[in-house]
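Quick one: the structure is below, questions incoming.
Every protein chain except one is present and positioned as in the full complex.
This part shows chain A:
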Amino acid sequence: MKLFLKQSNKILKANSKTMKQLLEKNEKEILLEDRSILTSPLQRRSFLQFAGVSVAGIALVAAGCKKDKNDTPIQTGVTLDFKDDFGVLNYAYALEQLEAAFYIKVASAPPSAFTPAEKAYFQDIQFHEIAHREYLKKALGTAAVGSLEVDFSSINFADKASVLGAAKAFEDLGVAAYNGAGKRLTTPAYLLAAGKIVSVEARHAAYIRDLITPGSFAANDVIDANGLDKAFTPTQVLAAAGMYIKTKINVVGLTA
């Protein structure tokens, strides 16, 4: 319902200047999408979102896009198609691949400044992320996307602060990603499974935040005045995760 209204609003956005005064929240979302056009590898889909075409109009505009010689072909990399639950689970699978790869690297050679307890807990987290990754892979079966190639060149694995900073980024982002994606799931069992995973990610986030700054497990940079954690759209999440992923991720089927 809200989703549809958003689209209706966007139709008019294209048609009328005065739409700018409408619904500040929608404006923000549109702005985010504007920005994503510049950064996302997926120009074509972003264009569709930006244009905000109605459900009925998508085919028409898509047909128009086919004639666009500047259109980037989306044949390489991994495609997340949000048309159904498998798309959402593959999105989670991609994020879990990223997290697992990070913790495997940390656990295999922790920064020398890690205490024995920290080493042990990072081992634990490593196995949690591996379990999440493998669970999603099995649940997806033949629908699972391939393995992602990661890029951790921005992380200094010998430096405790660098490792904790990256871990915090991954965990807070993971929580926001699952929180934002829950609504897209239509199969109760998968929604529940995602819920079972996200609270474990939140526990990781709290633990790592406390390691960086004691007592910051739910600080107000991540929890708002209503006591709510963040919830991000896949577009927001993939933009943030992009710097750690070499494999091109194509996103289709995202209607909101």
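Going forward, contacts are C-beta pairs under 8 Å (C-beta built on N, C-alpha and C of every residue); 3 or more make two chains touch, one makes a residue touch a chain; residues count from 1.
One rule holds in what follows: contacts and distances are computed from a predicted model.
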item: Chain left out of the displayed complex - its UniProt protein name, from "Mannopine transport system permease protein", "Rod shape-determining protein MreD", "Ferritin-like domain-containing protein" or "Chemotaxis protein CheW"; value: "Ferritin-like domain-containing protein"
item: Of A:98, A:130 or A:150, the residue in touch with the unshown chain; value: A:130
item: Absent-chain contact - pick from A:119, A:230 or A:248; value: A:230
item: Residues of chain A in contact with the chain not shown; value: 1-2, 4-5, 8-9, 11-12, 15-19, 22-23, 54-56, 121, 124, 126-128, 130-132, 134-135, 138-139, 175, 178-180, 182-183, 185-186, 188-193, 195-207, 210, 214-215, 217-219, 223, 225-231
